[in-house]
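Everything on this sheet refers to the single structure shown next.
The complex is shown incomplete by one protein chain, all other protein chains being positioned as in the whole.
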């Protein structure tokens, strides 16, 4: 991953793109690309979505959008000087304490750990 | 990164979250988290945004949202069986051909490589 | 709708928020709020999502996020001087020509008219 970050930095520098690569612009670009990944799935039934990689055209788009999301995430992390692997390891550590396996709340959280801070638990999925 | 992917898979499995972790749901969650990262910056001036990590509260939020974005990206990649590092390396290879350094179009692209497929070049930033 | 736009403009002016209400910031805020609306649904099954308004807590969040999306859309339109109703009427006119009812392509488009410009038709949903 460090090698890819370096290639991305060299790529941008060679094209004089650094002035555009502010944290705000890169966060916007990351969000836009995540939307393009979601676009592939937006009208698909769960069955079609599960088989998305069996369609060569869609499989190519998925790999392409994954690459774009990762590219902007790495470039964002470079300009704010955050190591994404360290950040994720620290978050998993915290969440292992917050969502104990034996706790029914872990099941109630129903799929994700990230959204619990934005609303009361009874607003969320799972029930 | 492989180790983090495994920890995420174990975390979800221990809490019976796999049925929720469809490609479509994970793509939606990735997009939602990218939006939360952008939210930190939405009202900031370029100067404030450049200094975002000097504010401990904001710096913590940035690391936390980076972790969430990476967590959902890795989990998405696991369910569709895509290696994100390979996908990104392949995209950099392609883009080195598409945006030659000597070509003025590279400068015109002005910041990003991903959006060129969604509109004519004169619709884009930079000029 | 004109009355609501005026109330939003007065609200922002009374709180000295206009300097923050640039087109770029408002477009970011609109995207962030649309993500928060999606967040309500991200882990829901199609059945749960269809019954979302039967849960008072979720129904309140839905109305709240709809209000936020519309608020930022109207404020964005005010600063770029676009009438959203005229823009939508013009787009429906264009799309009635582009997706004739008798044309099988209309069914192939499978759900949405907006995404066709971002990829070849065989990359899209429906099939």
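Going in written order, the chains are labelled A, B and C, and every chain counts its residues from 1.
Everything that follows uses one rule, which is that contacts are C-beta pairs under 8 Å (C-beta built on N, C-alpha and C of every residue); 3 or more make two chains touch, one makes a residue touch a chain.
Given the structure is predicted, the values throughout are model-derived calculations rather than measurements.
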Looking beyond the chains shown, say which of A:32, A:52, A:70 or A:87 touches the absent one.
A:32
Touching residues (missing chain, whole complex) on chain C:
1, 4, 7-8, 11, 14-17, 20-25, 27-38, 40-41, 44, 46, 49-50, 52-53, 62-64, 66-74, 76-77, 80-82, 84-85, 87-92, 95-96, 99, 101, 106-107, 109-115, 118, 125
Since one chain isn't shown, list which residues of chain A touch it in the complete complex.
20, 25, 28-29, 31-32, 34-36, 38-39, 41-43, 117-119
Contact residues on chain B toward the hidden chain run 28, 31-32, 35-36, 39-40, 42-44, 46, 48, 57-58, 61, 110-112, 115, 118-120, 122-127
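Here is the rule we go by: only the chains that are shown with their structure count from here on.
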Chain A and chain C: spacing of chain centres that average the CA atoms, whole Å
22
Chain A-chain B separation of Cα centroids, rounded to whole Å:
5
Two or more other chains are touched by the chain A residues 28, 31-32, 35-36, 40, 44, 46, 110-112, 115, 118, 125
